[in-house]
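One protein chain is absent from this view; the other protein chains keep their places.
On to chain A.
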């Protein structure tokens, strides 16, 4: 049985077509199953959310465990109960920002670095957007392991402000809690060192800062009381409120 050239040609072409079709179909199938993981933004968001959730749960567990231990230890003794409640009050004051807070953490120093390569697209942008960038960094830190943060010695509390105040002449600067602060900006954050460092890496903040001509130096301090952020000394809500008397 003689097989014609046409049949051989058709067979070869059919084999090639079959191969190409299969490769295309399998590629599409594997591509669609990986599409969510390929999405960088999605992975970034998921990572941050998971880390945040994990940290919050861990904190809650440790707090509850500590409270149970304290109350158990103080059982039956009013004096000890009072001491336990005082310790709780101190912890709350530390977390609210009205008492100094010590622990392991990181410092982030942002300062102008003339040695960085000049990028005409972004150079100098930090001076116009420093409040937004600092707010962004602080929010990332608070949502990823930071328990207390200060900027150039100004402790951040729930009513704190980070403002860029510039006059009509273009002069001005950053104000934290209405206190003017000057470069270098040093953000001191106490909390989970690994989580905070991870979030700074995930959001690629160093690259953004360097593109704007600012050095972004992160240092980690892992000792038990390696860093201390001072207490908030400004007015708190209700400070200026007066009790209404009469009528």
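Observations on the model:
Here is the rule we go by: contacts are C-beta pairs under 8 Å (C-beta built on N, C-alpha and C of every residue); 3 or more make two chains touch, one makes a residue touch a chain; residues count from 1.
Just so it is clear, contacts and distances are computed from a predicted model.
Entry comment: the absent subunit's protein name, as recorded by UniProt, is "Small basic protein", drawn from "Chromate transporter", "PTS EIIB type-4 domain-containing protein", "Iron-sulfur cluster assembly scaffold protein IscU" or "Small basic protein".
Which of A:16, A:92, A:165 or A:207 touches the hidden chain is settled by the complete complex: it is A:16.
Listed by residue number, the positions of chain A touching the unshown chain are 3-24, 26-28, 30-31, 38.
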